[in-house]
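Note that one protein chain is taken out, while the other chains of the complex remain in position.
After this line comes subunit A, so read on.
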Amino acid sequence: MFWTYAALLLLVFVTANVYGRFRAMQMAGNQLSALHSRPSYHGGYLAILAVLPASVLLIVWAVIEPRLLNTLVINANAQLVEGLYKPELQAFLRDARAIAFGGIVGFSDAGKEQAAEVFASLARISFYLKTTLILALVAGGLWYGNRSIHPAMRARHFVERTVMGLLILCSAVAIFTTIGIVLSLIFESLMFFRKIPIMDFVFGTHWSPQSAFEGAGADHGETNTKIFGAIPLLVGTMLITFIAIMVAAPIGLLSAIYLSDYASTPVRAIAKPVLEILAGIPTVVYGFFAALTVAPFIRGWGESIGLSVSSESALAAGLVMGIMIIPFVSSLSDDVINAVPQSLRDGSAGLGATKSETIRRVVLPAALPGIVSALILAISRAIGETMIVVMAAGLAANMTVNPLEAVTTVTVQIVTLLVGDQEFDSAKTLAAFALGLLLFCITLALNIFALRVVKKYREQYD
């Protein structure tokens, strides 16, 4: 239904556009120079006037109609739904809708039939009302637009402003979605902190939320607050991230230097995209590479020199994660190294410095802030990574810095807390939101820091 209207409006849009052009040319006596705005802007003007109000109505209608109908039906059948719990009420409305508009009906009874009738009649009214309003808006827009088309009219300004409005709307959607996500994160976390003291969470050293409600008939009052300590998760995250950076920083940086200053153009043309393919490999593929290839290899190697290595180890996950973020480091560093002006390299070479001296003493110091920010972005990518760690590092919240042991990370615990059927108000599931908030704060801080460094770097050359 919605799409039929949308298609109709599109048709109106195209027609009005064509007609507006024609009309503007006609009024200007076919003389382009007599027009303030080019004919296509007049077309756009008319089309926007005809379609935009109707589109807004259509969208608003689609959003509020179902709720409005529900409320009206509930009011009309107040005695039927009295005393129903929320899920029951929802089931009732769902069935009534299914009876009225077709669909799978759970089971039907007289009450639901009655409600369905109300639904059907309301929907009919809504349909006629909507159609009339849309037609009126389209006709009104066309009439007004047609009347106001005039050679001196500033159609261009109108169209430009509408386009700008649309762009603002789209960016607002992105921004408000972000804000919404953060708010819901904060809100749920607050619920969690009402059950578990924030200090116990942030500074606690013991993490085993699966054992939160031991004992039959445990209620929320008995929640053990001492098992939600996030420190072991943070330590695990840091350990794995540290290993990953130890792998990615040297390899990524050195290959960036090779690509930007040593590689010939053909080599560069091939090597750079190949490196960037690494970034396109799905993380789950890295995950089973880590779990099935690297972890057993490390275990075998460890045993051969007499170390006990658990089959899921921080080392395996960290190594593979390091490989995964190499392209972040190399690609970004390559960009900042290339941004160092050629004149500095020439100046250094002109004094008799070799290529490697030039790079060590001039290029790298000049590019350092950019490289640091590349590393920080790579770190925040590593901190947020889940799949590799789930598959290769394990679930045990050990508080250790031994890379040969199994550890777990913040992201992995969020996954395990939310997998399966969960009550959404238990401390256990709410803990996932608190962890999410923690993670968000850490990566946000890192990103802000990186952006500041980049900004400082930009100022240096402009």
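Just so we're on the same page, contacts are C-beta pairs under 8 Å (C-beta built on N, C-alpha and C of every residue); 3 or more make two chains touch, one makes a residue touch a chain; residues count from 1.
The criterion applied here is as follows: contacts and distances are computed from a predicted model.
Its UniProt record calls the unshown chain "Phosphate import ATP-binding protein PstB", which is the correct pick from "Phosphate import ATP-binding protein PstB", "Aldehyde oxidase", "Cysteine desulfurase" or "2-oxoglutarate ferredoxin oxidoreductase subunit delta".
Residue-wise, the contact with the chain that is not shown comes from A:353, picked out of A:8, A:353 or A:372.
Listed residues A:4, A:79 or A:264: the one in touch with the omitted chain is A:264.
In the full complex, subunit A touches the omitted chain through residues 264-265, 341, 343-354, 357, 361-362, 365-366, 460.
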